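A protein chain is absent from this complex, but the other protein chains hold their places.
Chains here go by letter, A, B and C, matching the order in which they are written, and residues are numbered from 1 within each.
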Amino acid sequence: MKTVEEIKAAIEAAVPGAKVEIVPNPGPSGEHSLLLGHEQAVEVARFLRDDPELALDYLSNVTGVDWLDKEVTEKVKVKRQVTKTVDGVEQTVEETVDETRKHVEPGYLEAVYHLFSMARKHGPVVLRLRTGNRTDQVEVPSLTMLWRAAEFQEREVFDLYGIVFKGHPDLRRILMWEGFKDHPMRKDYVEPDDYEYEPTAHDQVLKRAQAHQAQAAAMGQEGAGAGQ
Amino acid sequence: MLGEGILKGLAQTAKNFAGSYVSEERLTTVQYPEERLPVAEASRVFPFLVFDGSEWLGGMRCVACQICEKECPPKCIYIEKSKDKKPDYVGKQQFYPVRFDIDISVCMSCQICVEVCPFEAIKMDTAFELATDDRFGGLLLDRQQLAKSNEYYHSIHPTEASEVDARLDEEKVKAEAKAKAAAPAAAAKPPAPAGGKD
Amino acid sequence: MAIDQELKIEMGKQGVFVTTIQELYNWGRRSSVWPMQFGLACCAIEMIATTMARYDLARFGAEVFRPSPRQADLMIVAGTVTKKMAPQVVRLYNQMAEPKYVIAMGACAISGGPFKQGYNVLKGIDRYMPVDVHIPGCPPRPEALIQAFMTLQKKIDSHHLTGEGRPRYLDPDAPGEFKVPEPGEHDLEPASNQGVWPVPVVIR
Partner (left out) sequence: MSTFETIPESTSQTSAEHLAERLSKSITAAAEADRREGWNRPPVFLPESENGVLEVAMGPHHPSTHGVFRMDVSVDGERVIRLKPVFGYLHRNHEKIAEGTAYLASMPYTDRLDYFCSLTNNWAYALAVEKLAGIQVPERAEYIRVILAELTRIQNHAAAVGFLLQDMGASGTPLMYAFREREKILDLFEQLTGSRMMCNYMRFGGCRVDVTDAWLDRARRLVAGMPQFVDEFEALLTTNEILMVRCQGIGALKPDLAVNAGVTGPMLRATGVNYDLRKVDHYGIYDRFKFRIPLGDHGDVYDRYMVRILEIREAVHILEQALKEIPAGPIMDPKTKLRGFRPKPGEAYGRIEAPKGELGFYLISDGGSNPYRYRVRPPSMINLTVLEDMCLGHNVADVVVILGSVDIVLGEVDR
């Protein structure tokens, strides 16, 4: 099978203007992936499916990944003009000062597709699509029209991660009920406080049980069904 | 011929029905409360704590290291460590659990607590007849209910228990040899704090 | 009113059988408990295995598994009850005719079990309806289900027709139906039925 670099070159030759980036995988499995731009994603995917040499006719796995906002601290050397008194004369001297800067790298949601070829029996080719951020720009193009296998899996990603697949014919919640508001697989999802009798609670479970009991005690006897 | 397949199938069932009167193979029903299947040696249901000797608290192997509590996938173990120490099977002073609860209404019988235990203290029981109508009282086992003797362990998992015993004996011999080797050294150097090597 | 046991045995030897209405009634009840054919998860497979030739639950009068709640006496909650499924389970329970019994089979049905910390898992079916017998295990062996079934039969045998010891279905004040929870925006509403779920406090 072609390497990722060759596939990238083939895509760029076949689909003009396609944005493809290689995301390296440092692990021993060595399954590097291709990050696609949104505009040409469907075209690129169609090429991958129909190209006789690649013939990636089988979409095995679709999933979402949640990458949280990352706070990055870096030390930057900054040149600054400082007024100093040197030998009794006031002078403006340039000085290099170390400064710590913090900035937040915005998180994003990611849809990962694993493609294989049933005709030529090779694979996997991993495709990735990223959203702009985690709150309002959560759209990525859907690949359901090319591989029906994505139909339920994209719905599941929508349900659990909140990625909106543009062009999906039937984008509804699949695992949780209609009317559920959250996206529970996100890393910052907060579970509802449905307290359970925890006779062996410790660590996080104990903290949650204690928080619940404190809350129930604060609310008084009315809401403290579990406190009785 | 239409219906041949059906007749063939019916002949098969008839064979099995008639056969059930003569062949053990075809009569599979186990008349449960009166007649029981032999319990497999590797069988596991819920964990219990092994103790040596006759006194359950004195001989308890558990040293309250809390590894099983951390590794338990559904978090159904709760341990409180003691303040004081008691000697364990090699005579070393160790902590013991003042509280050791297992919530068997949560336990998934996965045996990971047994695998991670470095002291051979927690093992899997084979008793499964635990149905109760008391959820909050009947399904939370404390350390006394969990404590079972080494003899009991031998009776349910004979092979495994003998292996464990052999291993523990070996450790004990080693520990004694070490203690013997340490004793003259300690005698030679009296200013060293007594018992510090422990 | 109890009969002297020795007298009863003595008379039985003579060919005279004596019983009380209560005993007869309980005997009838316990000898034909028909479970509902209702599986949720892993434990349902062990439940099916129990009804198969090797363990044969039919020997205890649980001859047929009825698909309809209207024809069943016993609900074996076999498996994880999720929040999406809980309203349906409670509704099925409400649709069963009295007298009705519930066995919570396996860790998940009792307390949520290993999946207890999940966001979509109901932490025990006894939040919404009363449970008669709990079987711990994940999943319990088929023999354990049979033993639970015998426990239930013993429990039925100990019922009184009147007075304090009478079961829920003979008590006109006790509720026979329970509120079906509604799926809300974040969780089921209510999170538990008051009065069904008395929870002891564990203080650490």
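A few notes on this one:
The rule is short, and it goes like this: a contact is a pair of C-beta atoms (placed from the backbone, for glycine too) under 8 Å apart; a residue touches a chain by one contact, two chains touch by 3 or more.
All figures in this text were calculated on a predicted structure; none of them were measured in a lab.
Partners of the chain left out, restricted to shown chains and counted across the full complex, are A, B, C.
Here the missing chain is touched by one residue of C:K100, C:R127, C:R141 or C:H159, and it is C:R141.
When the full complex is taken into account, the listed residue touching the unshown chain is C:P114, out of C:P114, C:P136 or C:P181.
Against the chain not displayed here, chain C makes contact via residues 37-42, 44-46, 48-49, 52-54, 67, 79-80, 82, 84-85, 88, 92, 108, 114-115, 117-121, 138-139, 141.
For chain B, the residues touching the chain absent from view are 2-6, 8-9, 11-13, 28, 40-44, 67, 71-73, 108-112, 115-116, 124.
Looking at chain A, the residues touching the absent chain are 25-29, 31, 57-61, 63, 65, 112, 114, 118, 121, 124, 126, 145, 147-153, 169, 173-177, 184-185.
We take it that only the chains that are shown with their structure count from here on.
Of all chains, the one whose Cα centroid sits at the greatest distance from that of chain C is A. Centre-to-centre separation of chain A and chain B, using mean CA positions: 43 Å.
Centre to centre, using the average C-alpha position, chain B and chain C are separated by 30 Å.
Multi-chain contact residues, meaning those touching two or more other chains, occur in chain B at positions 75, 103, 106, 136.
Annotation for chain C: residues 111-112, 116-117, 124, 199-200 touch two or more other chains.
Interface of chain C with chain B (complex): residues 53-56, 59, 104, 107, 110-117, 124, 126, 131-138, 140-141, 143-144, 146-148, 150-151, 155, 199-200. Across the complex, chain B meets chain C through its residues 28-33, 36-37, 45-46, 73-75, 103-109, 128-136, 138-139. Within the complex formed with chain A, the chain B residues making contact are 69, 75-78, 101-103, 106, 136, 140.
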